[in-house]
Structure formats: C-alpha cells, structure tokens
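Left out: one protein chain. Kept in place: all the others.
After this line comes subunit A, so read on.
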C-alpha cells in the first residue's frame, strides 16, 4: 500500500477536499438564491406566459445565453476585478465563489424555467379561477408543483459546480481538482491523480443519489 500510494499526502487531500466542499456549498447557496428568482422571471415573461414581455424576455434570455456560452475558465479570469470588489480578494475559496456563482446561475435559471414550464397550464388556470393573486400563483401553485423539477435542477447544477471547482485552481482556490492538476498531471504523480478523481467521483455519486431521492420523495405523480 505504501509503495502504491507513495506520493499521496493525506493531509493535503483532506485540505483539498474541504476546499472543494466549501466552494461547492458556498457557490450552490448563492446560485440557488439568485437563479431561482431569475428562472421564475424567465418563465413568467416568456412567450404565452402570465407576464409575457417579448422585449424584456429577449434581453434576459440573451444575457443568460451569453453567460452560459462563455467557457468557465475565461469567466474565471474576466471576473477577477469584480471578485476583488465583492470579496476583497481574487484568491482562495472566497475568490472562487463569485465566478462559480456567475457561471452556474444562468445554467440553473434555465433549468428552473424548464421545470416551471412542465407545470400544467391547467393548474395555473385553476389557481387563477380561485381568485389567486400573482404572488399566490407563484408561491402556492407554481413552485410547489415544480418542486421535483427544481430539485433535479439543483442536483445537476451541484454536479456541474463540482467540475467547475476543479478549474478554480487557476485562481489559487485549491480543491481536489487543483491537486489533481498540480501533482497528478504536472508532476506525473499518477497515484495522487487517481485518489482525487476517486474522491470527486464519490462526491458526484453522493450528490446524484441524494438529489434523486429528494426528487422521488417530492414527486406525487
């Protein structure tokens, strides 16, 4: 065992794992906080919806698509001045979270929009016919009915964020991905690479199965 994993420093691995989890947790919270309202807004102003606003939707949609089409690695670098403004540093876990959030939010918002579109129009109509306000339609009908879809969207976004965190090493954020690149790839320490990849795999699997379970739990169809 010792010879097999001779290059692996378990302390480094633990630190990197913690960094990955911090980046993931921090960015996921902000992504959901920002992306959920954005997704609702995209949905409501979309074609043939409650507040269909052709021009507004077109602009919002374009901005979302531009951010989504930007490779994350570019975003990381372009974002540096903004990150410094928000967090006071462009380094470390704190420096990685703003670009992660900006990268994932449009993606998550689109998934939320899709989940909301899956809600039967009839449900919105029935709620309108009860004399509901728009706020009540959103909070009492749309969001609860779309909950399984939104949970699935959170799961997919979390997993996407895991792969983004791997690139965040570029701004010195650390994390498992960074370890894999620095030791495994640049110094040919294959054992480090394997360990980090296995850990990332376990994390992704865990996220997926927790997400799936939640989706099933809240699906009543």
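In this text, a contact is a pair of C-beta atoms (placed from the backbone, for glycine too) under 8 Å apart; a residue touches a chain by one contact, two chains touch by 3 or more; residues count from 1.
Keep this in mind: contacts and distances are computed from a predicted model.
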item: From "Cytochrome c oxidase subunit I", "Carbon monoxide dehydrogenase medium chain", "Cell division ATP-binding protein FtsE" or "3-isopropylmalate dehydratase small subunit", the hidden chain's UniProt protein name; value: "Cell division ATP-binding protein FtsE"
item: Touching the absent chain when the full complex is considered, from A:47, A:88 or A:122; value: A:122
item: Selected residue (touches chain absent from view) among A:76, A:93 or A:141; value: A:141
item: Touch list for subunit A against the chain that is not drawn; value: 120, 122-123, 125-133, 136, 140-141, 144-145, 147, 218, 220-221
